[in-house]
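Removed from the display is one protein chain of the complex; every other protein chain stays in position.
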Amino acid sequence: MDSRIASRMGASTPSTITVRGHDLCTELIGRIDLGAMAWLELTGRLPTEAQSRLVNAVLVTLVEHGMTPMAMVARLTYLGAPESLQAAVAAGLCGMGTTFAGTTEGAARLLADAVRGAPADAQPADIAARLVPQLLEARKPIPGIGHPVHKPIDPRTPALFQVARETGYHGRYIALMEAIAAEAERRTGKSLPVNATGAIGAIACELGLDWRICRGLSVIARAVGLVGHLNEETQQPIARALWEHAEATVAANLAAGDGADA
Amino acid sequence: MDSRIASRMGASTPSTITVRGHDLCTELIGRIDLGAMAWLELTGRLPTEAQSRLVNAVLVTLVEHGMTPMAMVARLTYLGAPESLQAAVAAGLCGMGTTFAGTTEGAARLLADAVRGAPADAQPADIAARLVPQLLEARKPIPGIGHPVHKPIDPRTPALFQVARETGYHGRYIALMEAIAAEAERRTGKSLPVNATGAIGAIACELGLDWRICRGLSVIARAVGLVGHLNEETQQPIARALWEHAEATVAANLAAGDGADA
Amino acid sequence: MDSRIASRMGASTPSTITVRGHDLCTELIGRIDLGAMAWLELTGRLPTEAQSRLVNAVLVTLVEHGMTPMAMVARLTYLGAPESLQAAVAAGLCGMGTTFAGTTEGAARLLADAVRGAPADAQPADIAARLVPQLLEARKPIPGIGHPVHKPIDPRTPALFQVARETGYHGRYIALMEAIAAEAERRTGKSLPVNATGAIGAIACELGLDWRICRGLSVIARAVGLVGHLNEETQQPIARALWEHAEATVAANLAAGDGADA
Partner (left out) sequence: MDSRIASRMGASTPSTITVRGHDLCTELIGRIDLGAMAWLELTGRLPTEAQSRLVNAVLVTLVEHGMTPMAMVARLTYLGAPESLQAAVAAGLCGMGTTFAGTTEGAARLLADAVRGAPADAQPADIAARLVPQLLEARKPIPGIGHPVHKPIDPRTPALFQVARETGYHGRYIALMEAIAAEAERRTGKSLPVNATGAIGAIACELGLDWRICRGLSVIARAVGLVGHLNEETQQPIARALWEHAEATVAANLAAGDGADA
C-alpha cells in the first residue's frame, strides 16, 4: 500500500457518501448552497455565514462577461461535437490562462508575498511605497489594477469590497491592494483603480486561500457561465454564423491579396 | 450586421455589467449564491427561494465522489502542466461522458418524452407499464435506475426527493421515475431503485430544464469538485505516485510476458 | 501485481527506448516517417512501403481545411492562454466530433458490418441494393456520401482511390462504398458521390484498421493542422479581431432588439 496515494476529499460506502468529513445526504444536500460547497471542498470546513456570503459574491462576479473568446470557443466546439457538452465547456476553460485569469492569481501572490515579507506593524501605504517602484521598473503590468473598458473605476470592485466590509473581511490585504493602486496612480499619472481581479485576489487572501488556487475560483465560476452560453446555443445557435463570417472574411482578404504572409 | 450572431447572456458598458438583464454589481454580487446564479444563466430569471434551494441541492449532490477517473485525470494533468490549472480541470471534465454523466441526460429525456407522449391524465404506473417492456426489450440499461455500489438504495435519492417535496417540486416526473423503477424491479426481479442521476433527471424536468442541458448541471458541479482535488494536489500530491505505480506494473507485466497483445 | 495493467506500447531502460518491439534510436529515428510511425503505433508492425504510402496519403488529406471552427477555437484559446500551446490544440481537437469527423467512423463501421454480414462471394452492387433502402428508411444521412461544398465530386476521393489502386489496396470495401453511393444516387435522384470521409473509411477497412480508431486518424492529422494555424497566429494574429467582431455584432443586435430570446 503506497502511503503517498492518499486523499481526504471524499469516500463512499454502499449507504453513505462522505465529503470532507460531512455526510452528503444528511448534512449537505438541501442545506448548503454551491458556493458553500466550494468552500468546503477548498478548506475542509463548512463556511460561516460571512464566509459563505463572501465566497459566493466572488464566484458570482466571475460567471458571465458576455461574448468572450471562451464563450465563442465553447459554442464553436459544441457545433462540431454536440454529443459532448462537457468537452465544449472544457475547450472554453482551456482559454482561461494568463491573458484573462492570470491576474487574480498574480494579485493574490503579490499581496501574500508583500505581507509575509513586511513587519507585522507595517502600514499598507509604506509597503506600497517600497513595492510599486520595483514593480514599475520590471516593466510588466502590475496585476490587479487598471482596466481597458471599465473606467474610471471597475464597478465590481466597490461592490465586492462592500460585501467584504459587511462580512468582516475588509482587512490588510484589501488595504494594501488599494494602497498599491493609489501609489501606482501617483507615480504614473494614469488612472489605475483596483479592478475585479485585484479585488478578488485581495479577498482570497483575506479568506486565507492560497494564491495557487485563485485561478480555480475563476474556473468554477466560468464553468457556470459557459454552460449558460451552451444552453443559449441550443436555443439560438450562433456558432455557424461565426464560422461563416471568419471563412468568408479570410477568403475575401485572400482574394484581395491581403492574406497573412506565407 | 449578421442578425444571427445574437445573445442575451451579458453586456458591458464602462460603468456597468449586465447579466441576463440584471445589474451584476447592484443586484447580484453579495445578494445571490452561485446556484442561483446558475439558474439565472440557464433560465434568464432569478430563482424563487424554492427553486434556488432545489437547484443548489442538485448541484451540491454532484460535486464530489472521491478518487474518480476524472479526479485522477485532473491531478495527472496538473503534474505535467502546473502552470495551467484551468487545463487540468478541462481535462478532467472531458471524461464526463456517457459512462458517468450520460444517464442524467438519458433519464430526463426518457421522462420528458414519456410525459409529452401520454394523455394529460395518464397515471405514472400506467405509463411505466407501457414503457418499461419496450426499454427492457432494447437490451440497453434503463437510465436512472440501479447502482453498482449504492445498495439497496442510493442514499442521495431520498435526500433529493425530500428537498423536492419541501420546495413543492415533487410532481409527475418524479412519480414517473419511481414508477419506472418499480415496474423494472417487478419485471426483472432485480433491485433497481432510482439512483442519483435518475433523481436529478426527474428534478430537472420538474424545474422545466431541457434534457439537453442536464449534463451541464453535472459539469458545473464537477468543476467545483475538480478544483477541490487540485487544491489538495498542491498540498499533498499523488499524481507522481499514480504514474510510478502504473509504469512499474506495466513493466512487471511485460517482464512476466503478460503485456497487452501487440 | 495487477495483470490487467498491461501494455505493449513502449518501454525504457537507461540506455534504450523500445516502441512496439522496435528500438527507437537504431531502428526508427531517421529511418521511418511520421505516418509509418503512426502505423507502427496502431498495428504493432512496421508498414510495408505500400501501407506507408497509403496511410500517409490518408493522413495528409485530413490535415488542413482552412478556417474551420476547430482552427478558430485553437486561435481563440491561444489568445487567452499563450503559455499553453498544447491546451489550444487540445481545445481545437475537442470539436472533432460527430458533426465533422464522425462520418469517417460511420462509413468504416457501415462497410465493416455489411461485409461481415454478407456471403463471401456477394457482389458489392447486391449488398448495396439490400443495404441502401434500409439506410434511407432510417432517415439519417448515409455516412461517407455527398458534400455541401465539393460538387459534383469531392476531389479528394479520386486522389485517394488512385493511391489505393497503386498500392494494391483497392478492394471490396472501396467497391462497396462506391456501390452504396451509386445506389443512393439511383434511388434519391440526388448527386451523392463518395466524399473524403467515405473514401477514408473504406481505405481504413482495406488496411484492416478497426472502425473504432478511424476518428484517431482524423485527430492525428488535424493536430498537425492546428499547430500550423497556431504558428500562423503567432505571426499574424486574428483571434482578437474575431472576438471584437462577435462582441460588436452581439451588442448591435441587442441594441436593435434582435438578441436571442431570453
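Note that the chains take the letters A, B and C in the order they are written out, and that residue 1 is the start of every chain.
Criterion: a contact is a pair of C-beta atoms (placed from the backbone, for glycine too) under 8 Å apart; a residue touches a chain by one contact, two chains touch by 3 or more.
This one's a predicted model, so the numbers in the text were calculated from it and none came from an experiment.
Considering the whole complex, the residue from C:Thr16, C:Thr48 or C:Thr188 that touches the absent chain is C:Thr16.
The hidden chain makes contact, of the residues B:Ser3, B:Thr48, B:Thr98 or B:Ser191, with B:Thr98. Across the entire complex, the residue among A:Ala81, A:Ile145 or A:Ala159 in touch with the chain not shown is A:Ala81.
With the whole complex as reference, residues 66-70, 72-73, 76-84, 87-88, 90-92, 94-101, 232, 235-236, 238-239, 242-243, 245-247, 250, 260-261 of chain B touch the missing chain. If you put the missing chain back, the residues of chain A touching it would be 1-3, 5-8, 11, 20-21, 44, 81, 83-84, 86-87, 90-91, 94, 246, 249-254, 256, 258-262.
Hidden from this view is one chain, which touches chain C at 2, 4-12, 14-17, 19-20, 24-26, 28-30, 32-38, 41-42, 52-53, 56-57, 59-61, 63-67, 71, 84-87, 89-91, 93-97, 101, 149-151, 153, 155-156, 158-160, 162-163, 166, 210, 212-213, 215-221, 223-225, 227-232, 234, 236, 238, 240-242, 245.
Please note the rule applied: only the chains that are shown with their structure count from here on.
Nearest to the global CA centroid, when each chain is reduced to the mean of its CA atoms, is chain B.
Centroids of chain A and chain C (each the mean of its C-alpha atoms) stand 36 Å apart.
Chain geometry summary: the mean Cα position of chain B and that of chain C are 31 Å apart. Those residues of chain A in touch with two or more other chains are numbered 66-67, 84, 87, 90-91, 94-97, 101, 232, 236, 238, 242, 245.
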